[in-house]
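Heads up, the thing below is written out as structure tokens.
Right after this comes subunit A.
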Amino acid sequence: MRFVVARLARALMTILIVVSFAFVVLRLSGDPALAILTNEAPPEALLAFRQSWGLDQPVLVQYLTYLRTILGGDLGVSMRDGRDAFTVVAERIPITLAITIPALVISIAIGVTAGICAAFNPNSRLDRGIMLGAVAGFTVPSFVLGLLLVLVFSVWLGILPSGGAQHWTNAILPIVTLGVGSAATLARYTRAALLEVLDRPYVRTASAKGVPWRLTILSHALPNAAIPMVTILGFLVGQLIAGAVVVENVFSWPGVGRLLVASVASRDLAVVQCLLFFVAATMIAANIVADILYGLFDPRLRASGGDA
Partner candidate 1 sequence: MTAVPLVEARDLVKTYGSRRQHAVRAVNGVTLKLMRGETLGLAGESGCGKSTLGRLLLGLEAADSGSVDFNGSPLAPAGTAEWRRSRARMQMVFQDPLSALDRLLPIATQVREPLVIHKFGSQAQMDERVADLLNAVGLTAAQGRRLPGELSGGQRQRAVLARALATSPDLLVCDEPTSALDMLVQAQVLDLFAEIQSASGVAILFISHDLRALRRVSDRVAVMYLGSIVEEGPARQVLEAPRHPYTQALISSVPGVHGLNPHRILLGGEPPSPTQRRPGCAFHPRCASAVQACGQTVPAFRPASSPSHRVACHLLPTGGTPAAIARTVA
Partner candidate 2 sequence: MSDAVKQEERLGMEPRRLPSASICCAIGWLGLLLALGLFGRWLAPYDHTAIDLLDRLTPPVGFGGSFAHPLGTDELGRDLLSRLLVSIQMSVLIACGATLLGAILGTLLGFLAAHARGTVEQAILALVDFQATMPFLILALAILAFIGNSLVIFMGLLALHGWERYARIARGLALSANTQGYAGAVWQLGASPARIYLVHILPNVMATLIVSMTIAFPEIVLVESGLSFLGLGVQPPATSLGSMVGNGRDYLATAPWILIIPAATISLMALSVSLVGDWLRDRFERTGLR
């Protein structure tokens, strides 16, 4: 129970910091009234906005008003298309999920398999190849990889479209580009986790007793290696979100990432702010899910009483 409370307290703290962060940068940006509303807004509207946000008040009061407004769900209006910022963001979310979820699934399949293969034969040529590939996978920038894929598959071979979202084939290159980074992370992590588990005494004992090597891995090591791997779920989701921002722009995929970059370029602050909170909520949720999974997987935590 105490664990859950502490976890929620940390999540609340992070939310509070995100909102405070938005407030601070908003204040630093100059006049929030001009920033959130448009330059062409009528003076009465500006005045009303300043009053409703308490901009004539001391900073602390402004901060509290801001907190109340945001936590009350009022995220402002998009400067570019005049609709609720929340609506503008919400309609892009499924489009982004359409490439991030397949990318996550594929990268888990490929990354974990590659990590296991590498850990089966440490030091072999296969292992070195996989690990070098993994290092390359997360050091080659995703926009470089994406453009190279376009060059090969769209320009030279002409078998896949280079951008847009008219047909399901448009999604293939973005998914592949996104998946490479996560697959590389997972491969490295799986290998390290497995090698660590394989080094534990009980696995050594099992194999000394003559249990075949591969069987040992599958029955003992893999479940144990899964425990630390759950903890990188949050990291993976973050990597995917950041990746989506770049990849959607490379392939003109009309998701959240493209919206973010377009809004930043045109300084549509209400939308940027809304996206910031959306990403924060996703990250917090991912981390909480990771913690819960960790609790489910880890027999020690399970055994140490129902209060965990």
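How these were chosen: all candidates are chains of the complex that A comes from, given by their letters.
Following the convention adopted for this analysis, a contact is a pair of C-beta atoms (placed from the backbone, for glycine too) under 8 Å apart; a residue touches a chain by one contact, two chains touch by 3 or more; residues count from 1.
Computed from a prediction, not measured in an experiment: that's the story for all the values here.
Looking at 1 or 2, the chain of this complex that touches subunit A is the one numbered 2. Chain contact summary for the complex, subunit A toward candidate 2: residues 10, 13-14, 17-18, 21-22, 25-26, 28-29, 35, 121-123, 127-128, 131-132, 135-136, 139-144, 147-148, 150-151, 155, 162, 195, 198-199, 204, 207-208, 213, 234, 238-239, 241-242, 245-246, 249-250, 260-261, 263-265, 267-269, 272-273, 275-276, 279-280, 283-284, 287.
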